[in-house]
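For this view, one protein chain was removed and the others were kept in their places.
By written order: A and B. Residues from 1 in each chain.
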Amino acid sequence: METYDVITGNDAVAWGARLSRVEVIAAYPITPQTTIVEKLAEWVDKGEIDARYIAVESEHSAMSAAMGASAAGARAFTATSSQGFLYMFEMISWAAGARTPVVMAVVNRALGPPWNIWSEHTDALMARDTGWIQFWASNNQEALDSIIQAYRVAEDKKVILPAMVMLGGFVLSHTAMPVRIHDQDKVDQYLPPYSPPHYVLNPKLSEPFAYGNILFPWDYAKVRLSIQRAMENSVDVIKKAAREFQEIFGIWHGDLIKEAYTDNAEMLIFALGAVAEQAEATAELLRKKGYKVGVVKVRVTRPFPKHEIAKLANKVSRIIVIDRDISFGWDGILAGEIKATLHEHNVDTPVTTKIMGIGGDDILPDHIEKAVKEVYNK
Amino acid sequence: MSEIPDNHLILPISKPTKGAGGKTGSWRVFRPVILEDKCIKCMMCWMYCPEAAIEAHSRNEVPKINYDYCKGCLVCKEVCPVSAIKSEREGE
Partner (left out) sequence: MYYEVIWVGRGGQGAVTASRILAKALNREKIWAQAIVFFGAERRGAPVYAYNRISDQPIKYHHFVTDADVIVIFEPSLIKLTNVLSRARDNATVIINSAGRSEDMDSELHKYRLAVVDATSIALQLNLLVAGIPVINTAMIGAFAKAMGFPLIDSVKEVIKEAWPGKMGELNAQASEKAYRETRILENIKSVS
């Protein structure tokens, strides 16, 4: 039965995994992700979900176990954050190459030093070149729903890649807000059980074999190119997954992007996750003050929505990108991606980067308003 | 994009098979030879051979080298605890 409750982003993620009927959970605790796996461990312990919980000694092992489970045909889940994410990094890359459709929640947190437990997006953005599909949740409902959508996309036979779902540390992970917890039957209708299209590391089902042996350059490139093809395929799969989600649940979080107030906009703000929703709330105020400002929430950073962004950018005269992250010596990471996209599509709208909210520094509506006004009147 | 393109899921999978690298016996410069009267059947050579070219069917038999696949690395000679393996120049 469908219920409404006021829950944190972390509990919403746990519910997303539960409703997706995950079969194997392997995770190591780290602030601010810990309560996701605590909740799942509690449910496994009480027998409320039919899953195996593998306690591991590190994030590297967590991803190894999740990948092994996925290779054996199970629907696998893990979650991490920040330093734990970096410790897992070798296996993050491996999971994509191995084509194991694991879903992972990443609670975004700044990297040390200096030590900091608050929100920043740099951690997950570091993995944009690994072959994972990347979703960004802008509120707790989207966190829950994106986990379900992520399995749909990751396990699609045209894709077969792992997917990560990001949510801002504390901003969402520890903030409670109303969330609809869907009816299990409806979720089952949307997300069928995982049926591996390729290999199953299960001695009962298949002959013994080794996976990922050395390949020479002429063969290696073919295998890596196949990841690129799968990413290209995933664009349509993500759009379809979002559309069908809306049909069944009546909720639209966007597909690769979500637009707000973009009609007749003269200026667009681009941002990720909760920052984008914060910008949307601010744009509502600015519209009332006469500023023709729209917001584009970039919901998926891999595959990067190049066509969608170029099309919208072409219609406006100014763009600002709010980055809660930085690539040292380059730019805000999202801004860099958008600038490259516009160049590729011959769009010459000027783009201004605004780096804000580093290490959890609060992003107030005033900050966004000031940034908009600075660029708007230029 | 209605049908599954055949090039989006290519996986490097290897199954166990005899002589995956071909008949590596031709690589040899030196050939290991087990001296049956010195061998104590400890199976160290069998365990260490990187090509699994040493065959042993029971603890009571002196292991046998399969010269079709032995590549002449002489690891077996190195690990034998009683120097029961000698090496000979190939062709001599």
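Worth pointing out:
Definition applied: a residue touches a chain if its C-beta (ideal position, glycine included) is under 8 Å from a C-beta of that chain, and two chains touch if they have at least 3 such contacts.
Not measured: the values here are computed from a predicted model.
Looking at the complete complex, one finds that the omitted chain is in touch with A.
Of the listed residues A:Ile30, A:Val44, A:Val171 or A:Leu286, the one in contact with the hidden chain in the full complex is A:Val171. Across the entire complex, the residue among A:Asp145, A:Asp255, A:Glu277 or A:Glu337 in touch with the chain not shown is A:Glu277. With the whole complex as reference, residues 4-6, 32, 117, 139, 168, 170-172, 174-178, 274-275, 277-278, 280-281, 284, 362-365 of chain A touch the missing chain.
Everything below uses one rule, namely that only the chains that are shown with their structure count from here on.
Centre-to-centre spacing of chain A and chain B amounts to 48 Å, using the average Cα coordinate of each chain. Residue ranges on chain B touching chain A, taken from their complex, read 1, 4-5, 7-16.
Within the complex formed with chain B, the chain A residues making contact are 99, 157-160, 197-199, 207-213, 215, 219, 222-223, 225-226, 229-230, 233, 236.
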